[in-house]
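Just dropping this structure here.
A protein chain is absent from this complex, but the other protein chains hold their places.
For reference, chains read A and B in written order, and residue numbers begin at 1 within each chain.
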Amino acid sequence: MNIILIAILALAGLAVAFGLLLGFAAVKFRVEGNPLVDQIDGLLPQTQCGQCGYPGCRPYAEAIAGGDAINKCPPGGQSTVEALADLLDVEAVPLEAGAEAEPVKMVAYIREDECIGCTKCIQACPVDAILGAAKQMHTVIESECTGCDLCVEPCPVDCIDMLPVQSGLSDWKWELPAPGVQQLIVTDRRGQLQGGAV
Amino acid sequence: MRTHFAFHGGVHPPENKKQSTGLAIQIAPVPETLVIPLSQHIGAPAEPVVRVGDRVLKGQIIAEAVGRISVNVHASSSGVVEAIEPRPIPHTSGMEAPCVVIRTDGLDEWIDHKGLDDYRRLKKADLIDYIREHGIAGMGGAGFPTDVKLHLGDDHIVNTLILNAMECEPYITADDMLIRERAEEIVSGIEIMAHLLKPHHIIIGTEDNKPQALRALEKAVRASQLDIDIISVPTVYPSGGEKQLIKLMTGIEVPSGRIPADIGIVCQNVGTAKAIHDAVHHGIPLISRVVTLTGLALQHPHNMEARIGTPFETLLGAAEVIESALYRLVMGGPMMGFTVPHDQIPVIKTTNCILAATIEEMPPAPPANPCIRCGMCEQVCPAELLPQQLHWFAKGKEFEKAKNHNLFDCIECGACSYVCPSNIPLVQYYRFAKAEIRAEEAEQRKADHARKRFEARQERLEREQAEKELRRKQRAEEAAKMQAVKQDKLQRHAEVSETAAEPDAKALKTAAAVARTKLKKAQQALKSAQDKGLEGIEALQATVTELEQKAAAAQAALEQAEKGAQPAAQLDSKQLKTAAAVARTKLKQAEKALQQAQDSGEGDLTELQAKVTELTAKAAQAQTAFEAAESGVAPAAVDIAGLKEAMDSAAVKVEKARQALADSEANGSPAVEKMRAGVEKLEQKYQSAKSDFEVANQQGQSNGVDLEALKADMEQASDKVKKAEAALQTARENGSPAADKMAAGVDKLKGKYEEARQAWLAAGGVEAVAEAKVEVDPKALKQQVSIMRTKLKKAQTAVEAAEAGEGDLDLAASEFERLTALYEDAKQAWDAYEAEQNDKAAAQGIDLKQLKIDAALARAAVTKAERALDKARETQPDDLDGMEEALLAARQKAEQLNQTLSRFTD
Partner (left out) sequence: MALIRTSSPHLHKASSTGDVMRLVILACMPGLAAMTLFFGWGTLINVCWAILLAVGLEAAIVLIRKRPVSFYLKDYSVVVTALLLGLSLPPYAPWWITLVGILVAVVIAKHLYGGLGQNPFNPAMVAYALLLVSFPVEMTRWTQPFVLLGDADSWNILPFTDTLRVIFTGFEPVWLDNYTGATPLDAMRHRGGMTTEEAWLSKPVLADGIGAWHAVSAAYFMGGIFLIYRKVITYHVPMAMLGALAVIASVFYAFDPYDFADPYFHITVGGTMLGAFFIATDPVTCATSNRGKIWFGIGIGLLIYVIRGWGGYPDAVAFAVLLMNLAAPFIDQYTQPRTYGHAKANRGMKGGQ
């Protein structure tokens, strides 16, 4: 009898002790917000274009954390899908149909002499990248524009173009070297290889 | 000579240095054009301070430093600035960057220049600025501005100054030759640097493959006051790399991601030392440098002192290049230099070697075999990396892993690629990976930035929303409070006039009214008392006075409140309307009373008449106020309608008074005389009102003040009609029973609209219409057209989408049709405008289209003539006059046409 009592007491004591410990840990080490959502959000390109069907990148991140598909972000391209697959430890799926795997970076450009200053584009831009006032011509701050496309549709005179981002000296970079002999095929002749090898 | 240390790895490529050391340094010829890049190093490009067409002298500043990491750029020979434009610069990409192009005049005329008498007397900061002004930048690797390095003494303790005379790369002998010939100047430069940095220790590091240079240096050092160590190390590549050099000389490693100054070491190139000497002692800016020209494609390899900006072509020519044999042109050494795509590239401050190699000398790399993990690369890597692992990671794009394997400690020395038996272009892999990582990081930064902005915007929108909500609530609350207050006041309205602390217009009005009523009652009482001769008149009189005062006070308060509540009070047209109506009613009543009195011949006709007049005026006033409020015109503005009414009523009155007068005369009334006077007065009034009106009307027509109001009225009415019609339409569609009623309402509204329109037209609106038409704004029209076009486009896509099965096709189609019609309208308007413009032009006998074409042709002709002239200037400078004339004529013609054209197309 005594032994049983002691055992029960001991177990109960342990339970209380661990309960307290856990409770303490939960308070002490509580993580603010949902770190997974933050991580996912960190991988999304922050274009805020809404092409995923959510009003911005963060809502989509929340949706992914909630189990939505990871292949709905066209601006991110396949690399984003892969990064997400990596993070969430799921199979990397191809992008949704119709999207390019490696989208070209775009930036909005307003043909200023055609702009009638209706401010519609300002209201559409999710990152406040457009400058202007009513009846004044508007312009896009290139460095802030994420190329989300959202300002193109509302413009009543269609004076906004999406142009590929200019690349210059500062962002020139070396290519990945041409694949070596592993990727050669039978039809490659020695001469061609010599000339073509970089 | 001191002992030295060693670094891991290194390779021993064939040196190939003998070819270019046979001859002393030659002065390179002055090229026809100098192309001087504005940016010759990392950091901001310099800002040009000359203009195209300026004549510049040798040594003149042509671009000034911008920011901290930047130095001045100088002209390296005299001549005329031909262009400031992007030109190919020495960069692997072969891309272009802004350059100043100088057409030299062969005079090589110096600007005034003089060295410092005694640099020691200058403040250090000034001396460094002096060096910066003379454009001195590192002449070894990256061309880092030297002054930045010299400033390091300010916030770092510099123990050791190391002079880099290694020149470990094969082929290059520029520093070797420089030391052989100018050792004293180098040491003098070192003295200046030592003066600035105050190091404990100065070391010149060199390799044991330059015995002549070593001897020259030793001799120069012996002559110097400074205690300089010369350390010669066995030749191994890449001992000239800054980090490797430091390890060799001191045994210390520069911590990853830090600069040598962090461990108290500053490295400088010997070439830089000489440039500093030239600048400080002779005032010569950095406008030339020693360049090694070597390679098997040259028949005459040697070192040359070349001006910055000299195209490679000139130097290659001087070294007798065999064009057909030239296969690969490298700027810099064979290990770390980069290929340039052609020979129009200019020499810059870091061009130490131009290597013109034949295909046998530097054959293209054979295709890479797979890495066999032989580890040779690892054995030679001076940074002690695992090149093969880095290669795997770069190839597999596992950049994160590459970074963790210290990819960014790779100095891209090329030793690993050099030994790799599989011919893997390892360095390119690393460059690729580094660039990708940097790009990724930049992207990440941008994304974070975008996120922040997005969130900020979101927050702002929310805040605005919340504020709006708050304001709405506040308004609702206030309204409720007001209601309560009003009720409260209604209950205790007697005290209101005294206690009304708040400017409640309505309450005040009530108070004023109450006060007036009381006053009237008291007045009546007083009158009857007077009539009856009762006692206590004094008391009554006092009361009346008091009441009068109160009433006046209440009235004043009311007026003030109304003024205070500006917009509400002023724009309360309903109230005004009521007031006007009341005034009119009163007027009518008074008129009736007058009539009666006249009819019966009783009462004080004069008094009555006066009252009527007063009331008329009041009514007119009220009407005016009302109308002013309605049209938004300030009450001070001339109100024609009001005036007209006043005039009309005056006319009526005159008429009536005349009648009354006639009656009275007929009746033989005693008051005839008085009445006659009254009629005359009225007539006068009428006349004045009439003239007032006329004046106002004229004014109105000329400045359109009232017209606008009328127009606004009319437009409002038309709007209302439209809305009502739309409502009616929907009602009809829905089969609503109220449709009939609504139709009636619409008719009524239409009538009103018609009225308003008539009024407007009557007031001279027709002319306005004509005017408006003349004033058609082409821009607005164009905008209208493009808006319509856009809408149409959108509708079209909607239709397409609908056809594709999404959405309601009918709806989309009808919308589309509607828009098409609208677009057509807009387009027509625009076309009409254009046609009008054309007509206008045609009226003057000019076809606008033809004119446009002519103008364009004329412009083209000018351009052509200009070009021909330019060409002619180059080829046959004597026969220019005729061409210039032709050009002038063409220009004139173009100018004329342009002017004509601009008359029609503003």
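In the analysis below, a residue touches a chain if its C-beta (ideal position, glycine included) is under 8 Å from a C-beta of that chain, and two chains touch if they have at least 3 such contacts.
Note that the coordinates shown come from a computational prediction; the quantities given were computed from them, not determined experimentally.
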Selected from B:E400, B:D719 or B:D747 as touching the chain missing from the view:
B:E400
Residue touching the undisplayed chain, where the options are B:M362, B:A552, B:A617 or B:L822:
B:M362
Just the residue numbers, please: which parts of chain B touch the chain that's not shown?
7-8, 11, 13-14, 92, 94, 170, 243, 247, 253-258, 323, 326-330, 332, 334-343, 355, 357, 362, 364-367, 369-376, 378-379, 382-386, 388-389, 398, 400-406, 409, 412, 414-415, 417-419, 421-423, 425, 427-428, 431
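In this text, only the chains that are shown with their structure count from here on.
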Note: chain B sits from chain A at a C-alpha centroid distance in Å of 28
If you look only at chain B, which of its residues touch chain A in the complex?
91-93, 95, 97, 363-370, 394-395, 422-425, 428-429, 431-432, 435-436, 439, 443-444, 446-451, 453-458, 783, 786-787, 789-791, 793-794
Given the complex, residues on chain A that touch chain B span 41-42, 44-48, 56-58, 114, 116, 126-129, 144, 146, 153, 155-159, 168-169, 171-182, 184, 193-195, 197-198
